[in-house]
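Yeah, one chain of the complex is gone here, protein chain that is, but the others are all in their spots.
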Amino acid sequence: MTLATDSAVHTEHLTKIYRDFWGRDKVRALDDLNLTIHRGEVFGLLGPNGSGKSTTIKLLLGLIFATRGTAHVLGQPAGSTTINEKIGFLPEESYLYRFLNGEETLKFYGRLFKIPSKDLKRRVPELLDVVGLDQKSRKRKLREYSKGMARRIGLAQALINNPDLILLDEPTTGLDPIGTREMKDLILSLKEQGKTVLLCSHLLADVQDVCDRITILFRGKMQTLGQVRDLLQVRDITQIQTRGMTPQQLTEVQEFLRRTGVTDATITHPTTTLEDLFVRVVRENTPGADPRIAGNGQ
Amino acid sequence: MSSHLLGDFEISNFTGAILGVVIVVGGLLIYGFRDLLRFSITRAWAISSVCWSESIRRKVLWITPLAIIGVIIVAQLQRPSDEQDAIRQTIKFCLFATGLLIVITTIILAATNLPKEIDTRVIYTVVTKPTTRLEIVIGKVLGFARVSGAILIIMGLFTGLYLHLRASFLRDDIRQRLEAGLVNPTDLASYQHYKDVGLLNAKTIEMPKQMEVFARVPDPKSKVRWFSGNSEGEALIPFEFKKEDFIAPDDNQDKTPGKTGAVALIKIGWDQVGPTPEEQRAGKLPIGIAAPDTKPTTRIAGKLVRAPQVMVRVYDTNLNQLLPGNAVGNGKGVDLADPAGITPIPVYITPQGIQQMLQGDRTKIFLNIIGPNKGYEYSIAPDSAVLLIPGMSEQTQPKVLQPAYSNNNPLAAMPFLRGRYGMGGEQLPGSSKETGPVVVLPFSNAAPSGSGAQVSFQLRAGIENSGDEDTEKLTQIEAVAYNPKSGETSSPTKFYLEANRQTIFQLPRGPLADGQFEIRLRNLTDDHYLILRPDSVSMIQSMESFDFNLLKSLFILWLMSILVTVIAIFCSTWLSWPIAIVLTLVILLGHWGVQQLSDTLQPGVGNSIAQDLGLQDPSKAKAFTSSYEALSKGLVAVSTILPDISQFSATEDIEKGVAIAPQRLFDALTVLLGFGVPMLALSYVFLRNKEVAP
Partner (left out) sequence: MNRAGRIGIVAVLLAALALNGVTRVAADHMRATNTSIPGSQTELSQMNSFALALLLGGLRGPLVMILWSSSETQKADKDLEDFDTKVEWIRLLQPEFDTVHLFQIWNKAYNISVQMASLANKYTAILDALDYAQRVDDQRPSNINILTAIAQVYFDKLGNSNEKGYYRERIRTESKPHELKQKLARNDPAWRRLEFDPILDDKGDILPQYLKPVRARPSDLPAGSDWEDGSALQYLKQFEPFPYGVSPLALAYNYHKRAQVLQTVDHQRHAQLSDMVVDSRPALDLKGWGEEEWERGRRAEIRALMGPGRTIPTERNDLELVAADVPANAKDLLPEAMQEAIYSYNRAVQLAAASDAEYARHIANYTTNAFLYQSHRDDLKAMSFMCAADRDFLKALIAHTPEERVKLFESAAKSYADANYQNQLILLQYYTGDNAAQKLFPPGITRTNVTKLSREQAATVLNAVLDDMRRTGEGIQNQEDMTEYMRYMERAARRLHTIASATTEPAASTQSQ
């Protein structure tokens, strides 16, 4: 068993150079990428615009061909049609047939996976429920969808085949905070199901919440790679959180720190995120919605 | 396999087929073997359904009502020569509009689909599924085939309904006109036919095997045949030979063929059947004045008659005169003293004539015998001519070359007689007498189907007359069917004929039943000449349903639309859509276009164009000529690998009311598969190597 066969994604010296008509190098979109994504993890691919994130995704999916190096996806060479059975892909925009409605779209993609009609009949409404598209919207043509609805249907088509590896390119773009939250919850649930998720985004907050590991690309090169927690940890600062401290207890803690020589301790109340606040407000005011908000560890 | 020949460049369809197979095998089996194994019709059909849905939802089918309105409007502008012509023209308009509609629609849809999907990146979500490029290509072909099929169904329904409506209305009109006696005599026979069977039909036609023109009806008990004088008839006797046959029998030196020339030994009988021109003139001269007497006379039954002459010529296998007049018989006529045709008469062919005859590895010629004298008929038999190759010395017995009659084909076991050949065919002179010149058209394996007492025939012939007629003098034809096996002759059918317009006449079924029969036509109108070709007469063997014929026609159009789709998709895999549309049209029309230019692409044309342009400088002329020749060859070479859309002949037969033969469907399918499948394979290869996410 090698890394190539064992991992969800494994690249070695993966390079993509765009050439002009005469064969001269024009743009080095990806340069010598060595990357391994383990099965079952949520992996974030970060970087500014033009850093090579989309190029990496396209190479892995076989939409373009590598100039040098190799890429394996779920043990098979990237771009292999066979492996597409187990891959789901949510593109950056809604690249779907605008003249089909939601149900027809899913049925079409379901037939591409040769899902029997009987199963499709059951699965399509389930998926549409999962992504949060109501009954009326399912019957409307995609050209009438809002951005958020388009992302939802896009996600649905990515999940139609219950894939082992899901590639999400800017999944939360265009979603409102609730939608973003739901997307993140969904990603986490996919992880719980043992699926591998490759998440590509430049919205760092979203990545931070769900990814296990990330890599940052810049100008086609990998700059850093590691666990989110590890990468984000500020090791020389210790943070202790607890609930319901009385002022007297607080004073004693301060006294303790002074006594033990800790002079630059800061004691404050932590803040929630604006997203959490938004979600809480909306849910509190939505009848039947769960007022609890998961996020930020709370 | 037919060969396609233009100029010196010769590539057979067989070679093209090999090329196609290589592409298919290489592209699909070797390069895309895995994709071929993975091919799923479900996925391909799903993709086709999307193409279909897109076309429907973009209201592509709405173009059909516009086309229908256009056809109806255009049909109002027709000016037909008769009711059948009205139907014919309406069929033409309907099918032309249908064909044009589906070709244009298909080109636009198919050529723009893939580039649009790539531009809008919709293709991402398709190729990232377990869909092979092969399934994508085939799916799109299937999808647009469904669209063109829908258009064809709509247009086909309209065409059928419209034509039935028109035909029923016109048939009523014909019936009324027949009842009221308001039909021209030349149209009567045809109108009777239309009244009986209608205007919408699909005939299966049988053609005669050949056509011969005789001065008299051939006697089945005799091998003698008669042809008319006044140059209105001629006989052709085939000879096959090798060069060595013309080496003089006693030539032991250089053995040059043709050194001693040759002698055609002919035995031609004759009969005076009318006054000769001299006798006619003599009749008008005052008594006591005799007509000039220049011809030899002979006595027959105590009566002094003037003997006629024959001219002997040598023809090539295309029945064009091969040797100049003075090479054969010194260019003069040969006097025939023996009316019985027993005495052989020699006609000398010069050595130069023989040399010319043997040029270019020729192995077959026809000896042509023609009687120029008016008022005579000439007789000929299988033994009427041999070729003698004399020895160098008079004592040597000459070699004898017998005519090369076919032993297998009884039709070719005799000298071949034909009428005077003019523009448009052979002439059959008119005669109101009881006997006169007759054209015989033998049919074989042509048993008519059905059970009616009469069988219908079609005749289309030209008519020539002096043009001085001030009163109506219609050309009347008498037709008779004869069965050589049983000896049964039908009662004659008489009808009137108009020049170059199809007439339908009927003959009793009796002699025709076993399929081996002759149709004998006589022209009963003096001073009129019927101009006939072997295809002037045909038998309507059976009638099938027009609707079924229309279905076949639409099916051929559908096959063509699939070919167009394949070509358009192929072009769109590597070109932008505007260029793809143009290239599709070029590929479709390339072969046809080169065929239209065929005369100008022959070798030697460059030279004559250079002369026309006045290029005096030899080097410039040579440069121009060689460039022109190279361009011609290039065009021809390219055209041989382009599809021949003339094989999709969906309209020619149905317009004429002829049933579309299965062969036509097969031809269309052959082109589609022979060209379409390799193109499909190439599309797959191109798409597979294309980065769909630039």
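First chain written, first letter: the chains are A and B, and each begins at residue 1.
Heads up, the rule we're going with is that a residue touches a chain if its C-beta (ideal position, glycine included) is under 8 Å from a C-beta of that chain, and two chains touch if they have at least 3 such contacts.
The model shown is predicted, which means the values in this text are computed figures rather than measured ones.
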Chains in view that touch the one left out, judged over the entire complex: B
Residue among B:Leu474, B:Leu524 or B:Ile609 that touches the chain left out of view: B:Leu474
Absent-chain contact - pick from B:Asp119, B:Asp173, B:Asp335 or B:Asp617: B:Asp173
Option from B:Leu61, B:Ala75 or B:Ala150 whose C-beta touches the chain left out: B:Ala75
Residues in subunit B touching the chain absent from view: 73, 75-83, 85-86, 88-90, 92, 166, 170, 173, 176-177, 180, 182, 184-186, 424, 462-463, 465, 467-475, 496-501, 528
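Heads up, the rule we're going with is that only the chains that are shown with their structure count from here on.
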Between subunit B and subunit A, distance of the C-alpha-averaged centres to the nearest whole Å: 71
Residues of subunit B that touch subunit A when the two form their complex: 34-35, 38, 40, 42-43, 45-47, 49-50, 53-54, 57-58, 120-132, 691-694
Parts of subunit A lying in touch with subunit B, wherever the complex brings them together: 58, 61-65, 81-82, 84-85, 87, 89, 91, 93, 95-97, 99-100, 104, 108-109, 111-114, 157, 161
